[in-house]
Structures are given as C-alpha cells and as structure tokens.
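The complex appears here without one of its protein chains, the remainder shown in place.
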Amino acid sequence: MKEHFKRNMHQYRLLALLGILLIVMGFLVPGKFLTVRNFRNMGFQMAEFGILAIGMSAVIMTGGINLSIVNSAMLASIISSFVMRAMYDGGNGMAELPCIAIGIVVTFAVALLCGLFNGFFVAYIGVIPILVTLGSQTVFDGVALNITRGSSVSGFPKLFQQIGMGTFLGIPYTMLVYLVVILVAYLLIERSYWGISIYMVGGNEKATRFSGINTRKTLMGVYVFSAMMAAVAGILMTSRYNSARADYGSSYTMQAIAATVLGGTSITGGSGHVLGTVIAVAIIQVVSSGFNILKINRNFTDIAIGLILIGMLAIKHFVDKEKMLARK
Amino acid sequence: MPGAESARLFIRLENVSKTFPGVNALTNINFDVRGGEIHGLIGENGAGKSTLIKVLAGVHKPDPGAVIEIDGERVDSLTPTESMRRGIMVIYQDFSLFPTLTVKENIAFSEQIERKRRLVNWKEVEEVSKRALSILGVDIDLNARLNTLSTARQQLVAIARALVYDSKLLVMDEPTSALSSGEVENLFRIMRDLRSRGMGIIFISHKLDELFSIVDRMTVLRDGMYIGTRNAGETDVNEIITMMVGREIKQEHMGGTNIGEIVLEVQDISKRGNFSNVTFNLRRGEILGITGLVGAGRTETVRALFGLNPPDSGTILLEGKPIAPKSPAEAQALGIAYVPESRQTEGLVMQQDAESNITLSILKTFQKNMLIQFPERSKRSVELMQQLNVKPAYPFMQAAKFSGGNQQKIVVAKWLATKPKVLIVDEPTNGVDVGAKTEIHQLLRQLADEGMAVIMVSSELPEILSISDRVLVMRRGRINGEFEAKGLTQERIMERAVLDTRRKEAGA
Amino acid sequence: DMTVVVMPKLVGIPYFNASEIGALAAGEELGINVIYTGPTTGDAALQVQMIEDLLIDGIDALAIAPNDPDSVSPALQKCIADGVLVMDWDTTANADDVTYSIQQIDNKVLGEMLVDLLVESMGADEGEYAIVTGYLTAANLNTWIDYSKAYAAEKYPGLTLVTDPVASDESAQEAYTQTMALIGAYPNLKGILGYSTPAPIGAAMAVQEKGLQDSIAVVGTSMPTDSAPYLKDGSLDYGVLWDPSQLGKLAVYVAYLNLTGAEIEGYEVPGVGPIHINEDGRTIIMADPSVWTAENVDNYKF
Partner (left out) sequence: MNGKLKRFVASKEASVFLILIVVAVAATLMNPTFLSFANLMDVLKSNSVLGICSMGMLVIILTGGIDASVCGQLALVTVLTGQLMLGTGFDNLVVLYILGILIGGCTGLGNGLMVSRLGLPPIIATLGTNSIVMGFIKYYTNGEWLNNLPARIGNFGLYKFFAYSDGSGSTIGVPVQLLLYAVMLVLTWFMLRRTMLGRSIMAMGGNPVSAQRIGLNTKNLTTFAYLFAGCMYGFAGITYTGIMKCVDPNAFLGFEMDVIGAVVLGGALMTGGSGSVLGTFLGVLLFAFISNALTLAHISTYWQKIIVGGIILLAVSFDMIKLHREERLQTKVDIEPKEVSGE
C-alpha cells in the first residue's frame, strides 16, 4: 500500500490539483461551473484531446514521440469523409448506418497505414522517432492538402453527428468512448505483455531485445496503437465538427505532449501511467473551460498551463527527491 | 626503493558511514593506505567497495561523523575536484569515460581540466594520450570514438587516463575485469613501477590469485562493515575467503555426472570478420567451456547461435534439426538462452525494478486472458532472487541500485527462468565475488546435471577448468584446440590461445 | 443586461485587433456588454470549444468569424437551441446556422477587383502571375482566390497563373522567402496577387529587395499602415481592404437592433452608414472595398 502510494505520488498530487482547480473555479463562476451541464460540456470536449494524449503517451513511454498523430487523425478522417459522402450521396445513396460503418472502417484502415508507415521507419529502419514523425507529419499533411485543396469535407449522414453530439442517459457518447478507450489503454499498456514490453523498450531497447522480446513488434505496435487512437479521435472530431479538414486540431500535438509529461511520463521513456495522462488532460480541460467561461483572455490559458507544467514537475523533482536521470 | 618517506600514511579514513535510502552501504569503516603500497580491497558483491572509493573520490558524501585525512591534513568536504587536486585518481568500475569523445580526449581530458586550461591544446592532447598508451604498451587508434571500442579496449583507455596523472593515490575498481592475461601482466608491471616511485594504489578485484600476486596489504569488507586488514605475506586465500563470506569455500573440479546425447551440432560455420570454420558439438548434461584471448571471436561465435549474428555459411543442428535463428526471440523459442557479457547495456533495463528484469524473458508465461498476472510474477521473481541469493532480495528495487555482482545474478536469473535446452553464458562471473561465483558455478553444474546443455565463454581459466567437461580454445576467429577438461592445465590452454599450434599439428 | 459575443478567427493579429476596437466601441455607444474573444491560433476545434464554454455562462448573441463553416455548425446549432442570436461576420458560416451574415464586401466583387487592379498595375492584360496566400486551408481566402481565378480566366485569357497558390502561413517572412523563390523560378513573372494581410507585404519586400518594382506588380489584401512603406516605394501597387473596426462595430449594432426588436434595414450606424439587407434577408454587406495607394494611404490609421 505504502509502496503503491510512493510509486504513484505524482498522480495523487495531480488529482489534488484537479480538485483544487475545480473548487476554485466553482467559487469564481458560482452556479455555473460545478453544474451537470458544464461537466457534460467538458465531457464532449475532453474526449478527442484525451484520446490523442493517450496515443501520444504510449509512444513517449518507449522513448519516442509522435509529431504526426493529429495529422494521421485528419488524413484518415478526410479520406473516410470522402468515402462516406460519396456513398451517402446526400441521401440518394446508401442507408445511413452501413455508410457510417464503412466510414469508420475506412478511418481505422487509413490510420493503420499511417501507423505502419511511422512504425516501419522507427522499428525496422531504426530512424529516431522525432525525425520520422516530423517527416511523416509533413507527408500526411501534404497528402491531405492534395486531396482537399485545403477545404473541408462534409456532407455525410446526419446520424454520424450523433457520435459527437448525442448523449446516453445524459452522458455524452464521446465521454463513453473516452472511458472505454481509457480502460482499454490501461489494460493494454499497464497490464498486457505488449504493454510491459513498452516500458522495457523505453528503458533499454537492446537488453529487452536480448531477452527474447521482439522489440520491433513492440515498437511497431506502439505506432499502430497511437494511430488507432488518432482514428478514434478523428472520428469524434469529424462528427463533432461535422466535417474534416487538414488543419483541424493542429494545436493538439503540443498539448498532447504537454499533457503526457504533466501526467508523469518521462520524456526519455520507460515510465509513466495512462491515468496520469488522463488526469493531466482533465486539468488542462478545467483550466481552459474555466478561463473561457470567465472570459479571460485566451493568452492567459497558455500562461496558466505553462506555469502548472513547470510547477508540478518542479514539485515532483523536489518532493520525490528521485533525481530524474536526464537520460538513460 | 620504498623508503621511510613512502611508507608514510597517505590517506586515513575513520568512522566512515554511508547510507542510501534503505541501504547501509558502509558502516563505520576504518581504512588507511600508505604511499608506495598496493592495497587490495576485497569483499563480496555489495560489500561496499565501490561506495568506499566513491567517498574517497568525493562523488558520495559520507554521513556526518566521518574523518578523512589526506597527507596528514583533515579534509572536511571532499568534492571530485578537491579529491583530484589532492592527488587521488580513480578508475571506476564502470570506467566513467565519455562515449562520444575520441580516445585521445578521453585520456587527456581530465588532465586538461586539472591544468585549468581554457583552450584545448590538441597537440598536447595527442602527445599526452600517446604517451599514456605507450606506457600501457597497447595500440589503440587515438582518433576512434570511444563507443566504437570493445569493452576491453575501453577498460585500457580508462587505465591510460589514470596513468596520465601524476597522482599520489591511484584507485582501481576492478581494472582487470575485461582484460586478457597478457594485458593484466602488463598492468601489474606498471603498478609495481608506480609503487616503486612511491605512489599508493588501491586495487579492487574479485580474482584472488591476481590479488595475492600483487598487493602488499589487503582489507576485507563485508556487508558494508570493516572486517580486517592483513599483510599479503601473512595470510592465505582461505583466511581471506573466510573473512569475506564468514565461511570457507573450496574450489574443485566439478565434472558432469549425467552427460547424454548430442543436443547441438555446429558444423563449419563462418562469418566474415567474425569467425571461421567453427565446428563443435554439445551434449546434454555437459558444460562446454570456450576460452581464448579477448578478441578471439568467442562472443561473436556464441551470438551466432542466439540469432544475433547469423553466420554466412555452415549449419547448426539442434536435436538433429537444422536451425537458423535470426533474432533472440527465435532463438529463445527454439530453447536457446544467452547471458550477454555486458550487463549494463545488454543485460538489464537499469531504470526498471529487479522483478521486471528477472521475468522479462518469461513474461509471456504470466499472461492469462491477455493480461499479465502480477502476483504470480512477483512470486516467481522472489523465488528466482532467492534461488540465486540476490541481495537485497527486493523485487521492487531498481536494477541500477544493486551492486555489480548482484546485477549479474539478476541477468543470470532471467535466463535460468526460461529453462532452456541450451544455455549460453558469456563471462558469467565477470565482476562477481567469490561467494556468488561459487554459487553460479554450482548452479550451472546443477542445471547441466538436470539435463541442460551449457556453453560457458570465459577468460578466467580457473573457472573454465573447474566446471567445464570439455574446453574449446579459440584464437583469431578459429577453434584452435579442443580438450577434455579433466586433467587439463592452464598452461596447455594458454599455449593454444597464444600460439599457432595448428601449424605444428598440420605439419606433423 | 445584454451580452453580445464577437468571436474572431483568432485573437492577436492586427486585422482582428482592429475589429475588436470597433466592436468594443459599439458596446460603449449602445451601453451593452460586448465580449470580444477567440482562440489564439486559427484552429476550428478551439473555436468550437470556446462557443460551448461561453454557452455555459449564458449569452444573448454570438457573432462569429468561423475558421471553418462546417466545423462550427453543430456548435452554432446548440446556440440556436439555447435561444442565442447567431450571426456571422468577416467569413460566412453555413446559411442555416445564422440569422444575419455581416460581410465586409461582396466576395465576388473583391476577387474580381484584385484581378482588375493587377492588370492595371501590370499595364498589360497578358503575362504570368502568381498567387501567394495565407493558409491553404483558409476558407475565405480560397473563396476569393476562386473568384479571382475564374474571372481572370474569363476576362483576361492572356493572363496565366504559373503555379498553384503558394502558402505563406500568415507570415510575412514566409511570403518573402516564397516570393524570392517564385521570382527565381519564373523569370517572366509580371504580377503577384497576395491574399491574407501579411502576404502582399512579404511579396512586396521581395520585389523591393530585388529592385523589380517596375517589372513586377504586387496587389493584395493588406492593412494600410503595414503597406505604407511599400506603396510609397512602388513595390506594392495597390492594397485592398476595408476598415475592420467598422465591421466589428456593424456586427454589434445588428445584434443589438435584432435583440431589441428594432428595424434594421436603413438604420444609420454612426461612422459606418446605413444598413442594407440583401434580398436573401440575411446578408448585410458593409461597403465596397477600399483601395489604398501611395497617395491616399496616410489617411488610414489602422
């Protein structure tokens, strides 16, 4: 128990910060912030960003980074949007449900290709991830622009919007999807064979390979996983914005990295927790929503998140006295 | 001649303790070294030897109450710079070199710092490093990047770096762990020379015969405590071992009792620049020792069997079926295990805990419904740690925090866990103390007797002789001799390792 | 107490700063609460979040310059469901989402005007020209570019567009670098059309540096104070835009009039002029675009 607490100290501190922020916001915006309506609202918003952050976390745990995660999400969404639009044909074509189903499959398929693309260069050629994904980011973006010429794609079944807009017993579907993703990611990353290999590869790829683990598969898996997260986020975004465009969510890349490290994942790999990332995402969401409702200049949101990032990690350093090894 | 001047105490430690969170690495140590003596520091893995010298080097601050006197002067706070300024130079167990710099800079760098240089004098760097290497009598490309060198060569560079210095006390933490016997002899010659010039030397090694051949006095530590100091002439190996482990350890030839049919046949495998025409076979219940000089290609050869270094030609048969593993994963699936020679870079994931490391090779077996069963895994890892007597047996402690020898045990444990058909161990007792060494030997023997086939690569001839059933000697990428271990002597092995005896035989 | 939110595509760029001044001034004149807020980058996703968050606090009207009409559509529908008056300004939203659409100019008029001005500055209705735009994904810029291209192809068949629009990422430095390359790549280049406010400036910088003021004409949408130095030395021939502060003001006035139930058609907005609603009952066009030249540019203060 004590061991558990010591190991997860940082997460508890994040949780405490989240609590404090909620209370402070509750005071500052009385009767509006701590309401079912606002929580539902944040639930709608948090999912897409949270899912991308989880996809980013898995990659960072191996010591890599995925700068192209948002671009793969959008490329997959754009292609599937074209497919859905063509099949639905403004209501003259296929029925709504099968059309949506095909769209979702296409999103996953394209994202899978993006993930394999990144994974191939990282796992099989051995290029460092920041360069691979910097390159693939440009490529994916280029392909998306080439297809759309920069405009947005829309015109799919009305029902598709329900994914991003609908609720079940008052809970947004997006939130439900997010919860399922958290659970699956938790099990995959922290409880499965593949997940444990992620941490080991992040710590020392060579020693892990020498232990009979197929580290190429592990790495390939991580980039595919991250692309799958991108696909889910892409579906939610396309549905919420009722369209797909090359530059949607462009600000999410840096934010996802920030959320991952705020959540306690070491940027050099080998450590981190899914739940840490999830709490960090919630913190960023509360600050962002709270400041929006308070109509504070958006620039202060950036400043506040910067301060929280530095503050929480300085605390982590000083209180845990666990000198973070600058690198392996 | 070591006169009165050199017999002066150079350094004296009193009451030195060092506690890490949860570990008392050193408790009230008293210790002194004179100028002009070689002082052996002995103890089991984790006894605190490295920690003690890190205190001397100013890397670790001792707990309050410690007294450190250097050259008769009491020093209150010792920093690395201060320690170097006072003439203490350390060769660390992990070398502490700079992997991305060239050989010449690695050798001359600290000296340039000591001289408070602002600009680098490349000419001087070149001269200094050339001189240091020539003292050692080795030839290494001065402009090669350090991380392109083999472990043995890196160790030589680390020694050369220390020799550059005109220091008063040279501390050597296992300087010979990767060296061949010729290189060790060379080093000893230099050490004797330095001693005669009045320098004090602290020498740490687990190789007791080495120690007895060079040191004047030796101090034994056990579990972080000072046990005693003896003059080399007034003690013997048995007494020292008793002091170290608190019991006597006998070393004798342990032959196999249960040697069965051939498991592995290696037929004429070659790989350009690695090994050539290597042929041998391996039986169930047998330990096959492979020895030779460093750089003879032993590691490359056994790695070929583990899928790390597939041969260009030739065949490998496992239980009569041809195999060609292309990766460790494939080799493992075939029932081949390999304990690599470098535990730091190839053996362990240092930042992870002991449990994750020990169970890494058998991780899949804890899977149930796609999920890893952590309680089972913990149970298994504690069992393994106890089986190999890993100290402390904390499964949640970071691998990096174990002492060198205990780290090695963790790597061995990881592979034993897989219960392989063929177990390959590469320098399995590198940096392991006598107690643990015997345990590992017994374990290997026991595993063989239970039906495993074992290949042991080792540069330590006593080790080869004591537990192998058969011995292969390699020389420059080829097998240069094969012997039954029984009745074999070190001399005959060395002959094959050093001399090209094939010429004679072919001619005969 | 009436709260009107005016949301630009992003805050912190000169164009939208100017419109902020007008919007806030209108709030003061009318004695209502005007909030001018938007994301710090032109990301449609952020805009949607802000709208949703603002709804929590309760607002009466929202005037939005959408980064993408489709993406904000669901959020705007939420507003409508909440009884909020929704309008667009600067850039059109989807027609179903807004009660009023306040446009600075007629997109078609602007697109065609730029081509006419370019031809005039080139002094010939034939030759090669290039387009430097902001982001390739910017909907309003793409609309203008499409009108311009269609018009040029029809009216001046002698004009040839050398390559697809080149993106400058809303940065003058990038526009400058790209233009340098364009000049190198197409030695016969006679004209450059710049869309988005930094693009013509960057293009003019390159032309100025190359000393090609007389052989390459630059025309584009730019802010007058930024363009003044380039207009004066001839590297920029015409700058075209409107007064963004008037646009902000107009948006707030229309919201106010609608919410108070007053007559909109023909209302005289101080400093802007009478409002005229188009036949579609929705679009309000502020005025024809203003053109700045070396002579008149000093009369504008934004």
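Annotations for the structure displayed:
We just call them A, B and C in the order they show up, numbering each chain from 1.
Here is the rule we go by: contacts are C-beta pairs under 8 Å (C-beta built on N, C-alpha and C of every residue); 3 or more make two chains touch, one makes a residue touch a chain.
None of these values were measured; they are calculated from a predicted model.
Put simply, the missing chain touches A, B, C once the whole complex is considered.
Residue A:137 is the one among A:137, A:226 or A:243 that touches the chain missing from this view. Among A:16, A:86 or A:314, the one in contact with the hidden chain is A:314. The residue from C:4, C:118, C:152 or C:166 that touches the chain not shown here is C:166. Among B:198, B:256 or B:297, only B:297 touches the chain that is left out of the view. If you put the missing chain back, the residues of chain A touching it would be 67, 121, 125-128, 130-132, 134-143, 145-146, 149, 254, 257-258, 261-262, 266-268, 297, 299-303, 305-307, 309-310, 313-314, 317-318, 323-324, 326-328.
What chain B contributes to its contact with the hidden chain is residues 57, 59, 79-81, 83-84, 90, 92, 95-101, 105, 109-110, 112-113, 117-120, 143, 272-277, 295-297, 300, 475-478, 500, 502-503, 506-508. Interface with the hidden chain, as seen from chain C, comprises residues 11-14, 17, 40-41, 136, 162-167, 169-173, 176-178, 180-182, 184-187, 198, 205, 209-215, 225-226, 228-229.
By definition in this document, only the chains that are shown with their structure count from here on.
Between chain B and chain C, the least number of touch steps comes to 2.
When every chain is reduced to the mean of its C-alpha atoms, the one closest to the centre of the whole protein set is A. One inter-chain figure worth recording: chain A and chain B are separated by 45 Å, centre to centre, where each centre is the mean of the chain's CA atoms. Chain A and chain C have centres, each the mean of its CA atoms, that are 33 Å apart. None of the residues of chain A touches two or more other chains.
Not a single residue in chain C touches at least two other chains.
Interface residues of chain B, counted against chain A in their complex, comprise 308, 327-329, 331-333, 338, 340, 345-352, 356, 360-361, 363-364, 367, 370-372, 396, 414, 418. In the complex of the two chains, the chain A residues touching chain B come out as 3, 187, 191-193, 195-197, 199-200, 203-204, 206-214, 270-271, 325, 328.
Of all the residues in chain C, the ones that touch chain A in their complex are 11-12, 35, 37-41, 43-46, 48-50, 52-58, 68-74, 135-139, 142.
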